[in-house]
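With one protein chain removed, the remaining protein chains of the complex are shown where they sit.
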Amino acid sequence: MELTSHLQWNPVLADPTGRRQAKPRSTGKTMVIDKGLGLNAFEDLLHTSGEHMDLIKIGFGTSPLYPQPLLKRKIEMAHSFGITVYPGGTFLEVAIAQQAIDAFFDMITNLGFTGVEVSDGTIEVRRSLRSELIRRGLEEGLEVLTEYGKKGWGSTIELEELIETVTLDAELGAQLVTIEARESGVGVGIFDENGNCRDEELEQVLQSVPKPQLLLWEAPLKQQQVHLLRTLGPDVHLGNIGSQDIISLEALRRGLRSDTLSFGARKD
Amino acid sequence: MELTSHLQWNPVLADPTGRRQAKPRSTGKTMVIDKGLGLNAFEDLLHTSGEHMDLIKIGFGTSPLYPQPLLKRKIEMAHSFGITVYPGGTFLEVAIAQQAIDAFFDMITNLGFTGVEVSDGTIEVRRSLRSELIRRGLEEGLEVLTEYGKKGWGSTIELEELIETVTLDAELGAQLVTIEARESGVGVGIFDENGNCRDEELEQVLQSVPKPQLLLWEAPLKQQQVHLLRTLGPDVHLGNIGSQDIISLEALRRGLRSDTLSFGARKD
Partner (left out) sequence: MELTSHLQWNPVLADPTGRRQAKPRSTGKTMVIDKGLGLNAFEDLLHTSGEHMDLIKIGFGTSPLYPQPLLKRKIEMAHSFGITVYPGGTFLEVAIAQQAIDAFFDMITNLGFTGVEVSDGTIEVRRSLRSELIRRGLEEGLEVLTEYGKKGWGSTIELEELIETVTLDAELGAQLVTIEARESGVGVGIFDENGNCRDEELEQVLQSVPKPQLLLWEAPLKQQQVHLLRTLGPDVHLGNIGSQDIISLEALRRGLRSDTLSFGARKD
């Protein structure tokens, strides 16, 4: 599409790091949380940033609050830009609580969703059910993402549990394991009550988890994005990025913003 | 309109509480504060959330800052979705201060506004003038909303005054009495300097006010919406909701978000 061509940019100015992968990419994936964009805003997001996003999550249980044809159209549009679209894990948790798992999968496949998130952020989900849901998602032809972590205030990461979760989920076929930080990024997972990263915990996770490249870190606040990019490198997977912050994050990844200007290769 | 049909959703997944009223509704009204949306964003808001909104306030004195044909078009669009549209009370207070009350009513009726807000958040308005303005609004064919509370930092609720205001305003024909919390929600009315709710005060209000179902609580912050929904129930009227938060609030009302998942009927 003419309007969305990126071809003509001078590579030194467009990516001073010289390392940003084009899509489809295996590193540095960006996941957007969509809390209710309409078609005009969604078109804007795709046209400006289609190249900068890999995954779009239709946040928590908002999916059935859209007019159905409108949501279908959004999913089609995202699909045409090579972006995986899936409902927030809370929506599947609602379906579990309502004993409506079949209705859930019918609904999301009819809508055209290309992914599903399996989580236990709010309710308890037995390991056996979790495994079954991962398999079910794959059988339905969906990309499966799982999530680790509780949404409650003050929740933390239990290392043994995380290792087991990542190991089993990946064996079953999950593509990424998201580390919960909610939409707020405060007082949850690796982030303390001020939204600052607990670095020792982060370090422990990275040293213990079998495949850290499977982890997708929810990092809604700019300070968190900067910190994780500086600590884990510009190719870390980041999620729960607000739709208005996608271009800003891409600028951070490429060394095009003050906080990460040093990522750019020096020409001295 | 095909695009905005909600008909096909599975009711258990779309509303686990099983109690959300369809529009026009008498409980659980949602009022949006619009701080300057253009036509594309306004269309998005109506198409995604027309069913989730009951009132749109064109915030404070922003009305005359739009090109006039554009504002007229917004009002028509909102009207076609069964939504009451009115200018923020501050605009009428400006007109009072400028001795331009007739010009104000001419302007808003010409524009097609379907409601008016009578407030004294910034200036002093005598009770007799307040009553006159309520009557004038009704004579002009407008839905009248009134507001209780001062906008100044650290303002609080005076119980006797509130009771008198609600009683008299309702007798005169006001449909709802809004409880001031500004756009910030901090250090004003029932919210303290951190935006937390003063629960004893809230309790006193509910026990004293003749018709608490007339109260529309301004609650711009998510923590405030969650707190009031949990304390007063999912059917409380909430206002000063940001246009980007309407779907999130609707998810909270229906038990489709972690914070209120327990609202959903259990199937055990």
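We call the chains A and B, going by the order they appear; numbering starts again at 1 in every chain.
In this text, contacts are C-beta pairs under 8 Å (C-beta built on N, C-alpha and C of every residue); 3 or more make two chains touch, one makes a residue touch a chain.
Quick caveat, the model's predicted, so the values are computed rather than measured.
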Selected from A:S26, A:N110, A:S208 or A:Q244 as touching the chain missing from the view: A:Q244
Which of B:W9, B:F91 or B:W217 contacts the chain that the document leaves out: B:F91
Residue among B:P11, B:P69 or B:G154 touching the omitted chain: B:P69
Of B:G121, B:G137 or B:G255, the residue in touch with the unshown chain: B:G121
Where the unshown chain meets subunit B, residue by residue: 35-41, 59-62, 64-70, 73, 90-91, 93-95, 97-100, 103-104, 107, 121-123, 151, 182, 184
Residue ranges of subunit A at the interface with the undisplayed chain: 2-10, 12-16, 40-41, 43-45, 47-49, 52, 222, 244-248, 250-251, 254-258, 261, 264-267
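Basically, only the chains that are shown with their structure count from here on.
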Where subunit A and subunit B are represented by their mean Cα positions, the distance between them in whole Å: 34
